[in-house]
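Heads up, one of the protein chains got dropped from this complex, but the rest are sitting where they should.
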Amino acid sequence: MKRILGVALGILTAIGGFVDIGDLVTNAVVGSRFGLSLVWVVAVGVLGICLFANMSGRVAAASGRATFEVIRERLGPRAGLANLSASFLINLMTVTAEIGGIALALQLASSVYYLLWIPVAALAVWFVIWRVRFSIMENVTGLVGLTLIVFAVALFLLKPDWGALAGQLVPTVPGQETIWTYSYYAIALFGAAMTPYEVFFFSSGAVEEGWTVKDLLQERTNVLVGFPLGGLLSVAIAACATVVLLPAGISVTSLSQVVLPVAEGAGKLGLAVVLVGIVAATFGAALETTLSSGYTLAQFFGWSWGKFRRPAEAARFHLAMIICLLVGIAVLATGVDPVLVTEYSVVFSAIALPLTYLPILIVANDPEYMREHVNGRAVNALGMVYLVIILVASIAAIPLMIVTGAGS
Amino acid sequence: MTSANQQLPIAPPVAGRILDAQVHLMDRQVLDHDGVPVTTVDDLEVSGPDLDAEIPPGTTAPVITALLTGAVLGTRIFGGRPPSSRLIRLPWKDVAEVGVVLRLGIKGEPLDASWVERWVRDKIIARIPGGRHDPR
Amino acid sequence: MRNTPVSAPAAKSRPRLAARLWMLAVTALAVLTACGGGTAESVSTAVKDSSSAVATARIALRQDMDGKLTRAATSTTLDDELKEVQTSRSSVLKLSPATPEDRDTQKQALDVLDQCAAGFATARAALSAGDGGTPSLADGDKALAGAQDALKQLGDKVGSK
Partner (left out) sequence: MILGDLLGTPVFDADGGRLGRVADARFVLDGTPHQLMAEPRLLGLVVGPHSASSFMGYERNGLTRPRTIARILRWRHRGSFLVLWEDIALIGERSVRLRPGFTRYSTALDDRAQTRSAPEQGSD
């Protein structure tokens, strides 16, 4: 019984933890502009993150080594540092976006200007990292984030024409868009589903919670069930935007537009629930990204790290996270639009993805680390397919960004 | 290059375990006696030979004397070289085990390699309320 | 080997090449974004963005009247969308049209965008006046509907060119 409960908890946490500000914004933008014609990308992205998280989790469980230790070991200091710089900057961008997301959601709830919420949000993030136990932190934000299911509920209450909606699932470029913007948002959506921080966090979390090979089965269940359900949640967000915003000629540029369809379908109660969900999801993601920035730095330089240690026993790790949060506050204080930061962060995530993916793929095949838990043949075949997809997305992203003027 | 599929001869067998510096040592995590991370192997110090001097046949082979860390990482990445006095050494005699990580047989806390960690802890982190609170 | 400057020249050229490519990409991006299209194109973008903003505001007002949206959410939405209109307006204002036609287009666009802004002002006033006050939310919606029509006309005109 306890075991089943544990599995259920893990799955629910994975669903709630899947969606962050990047998924919320990108899916709503895509839904409002492209309908459901890009849903296939969510499917590709979800399968990719399952594969990637599963491999890095297995590496962490079998060898006790987290992702960035492996990257440094395999790439050496020079390529490793280039990788660290890219990953760290993108992660910092995501931290900024998530904190902005918390503040925007709180503004929607209170009408107090979001800039005033930013220090509050950042302080709360820091406090949780400083004090709260890892597993509690994970489970609470994940479970509360589950309330985002209200997007799916709202979709049903909107009573859309299901046949017409399903008809949109075919990958086609809508009339008012070009093939370039279509491709650009395909990459953005892919990057939103497969953000590298999820992998840093997932593998470091496995070390934090002291996973061993015995936990592999549960880990696999969490990922393979939780992430696809999280992906369905993403699709529900896009579908809501498709039903309410697309016909009105609205293209999403703010968080307030993301929640309008929920209010349309489920009224004030729905609105309240979705705001709780967004705060929980972005707060959870802010925790994960902040921790990830600490993890990447500490693992590259070999510092002591982990929430399972007293802060004083992982001093540089905690200092690094405090600095990251301060930088995030400083960036947001310039008045830069958090939604814009989010849109860029998901694309840059896609650009940087091969840097973390390749070393993990290689180490997952190395018996010195993995003993008998190396990748199977099928996983490797899929792994190579994804390596190609990830490379193509990464290489195409910048030219597409230029051609489309970042998707405008 | 002709690339005939010729097998190179296998090196004469040796008694001890073989370690390739890049593959097995460099950039690996170093843990102390209690499993606390100390640093990463940023470089290795070798006992010889004299540079740009002919090595007379029969000279005994150099040995690894210490793991290096600190500023040497920067110079390994960007080129150049810190003065020998600035190198932070972890003598090889303190290494207890080489695997996916290197384990030391001593406590990491008092080592030179830990001075930044100690400084950050004593001057900043431990002064914030709850800094010594056990999260578990 | 003390004081030698370079240790491993082998792999050095690669990061430098990558850095150069990166610089090139960034420069290209900067150049491309700096010289956007002509007046008609910019106006058409501004019209599209503002229409989206006004449409959002109308949905929010309607939901508020139907009791589906909280005051806080409605006012935040109006603020966000007003900001969007302001951004469009300042981008049109910054244009330097070359021909009399373009100057005319710019002038018309500014008029329409001002009408949008005025619509938002009415809507926000209605929101702060509360239930039964003047202007009412319906007034705000009417003002925004007028702005929406004007935007549509302008959009058709600019688009047909």
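Should a chain be cited, it is by its letter among A, B and C, assigned in written order, with residues numbered from 1 in that chain.
Operating definition for what follows: contacts are C-beta pairs under 8 Å (C-beta built on N, C-alpha and C of every residue); 3 or more make two chains touch, one makes a residue touch a chain.
All values derive from a computational prediction rather than experimental measurement.
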Listed residues B:97, B:112 or B:134, member touching the removed chain: B:97
Interface residues of chain B (partner: the chain not displayed): 1-12, 14-23, 26-27, 43-49, 51-55, 57, 61-65, 68, 72, 75-76, 81, 87, 92-98, 105
Interface with the unshown chain - residue positions in chain A: 73-76, 79, 358, 361-362, 365-366, 368, 374-375, 380, 383-384, 387
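Basically, only the chains that are shown with their structure count from here on.
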Most distant chain from chain B by Cα centroid: C
Computed distance of Cα centres, chain C from chain A, in Å: 27
Inter-centroid spacing, chain C versus chain B (mean Cα positions, whole Å): 55
Junction residues of chain B, two or more chains touched: 76
List of chain C residues in touch with chain A within their complex: 11, 15, 18, 25, 28-29, 32-33, 36, 45, 48-49, 51-52, 55-56, 59-60, 63, 67-73, 75-77, 80-81, 84
Contact set on chain B toward chain A in their complex: 22, 26-30, 36-40, 42, 69, 73, 76-77, 100-101, 116-118, 120-121, 124-126, 128, 130-136
Touching residues (chain side chain A, partner chain B) in the complex: 63-65, 69, 72-73, 76-78, 80-81, 130-134, 298-305, 307-313, 315-316, 318-319, 368-369
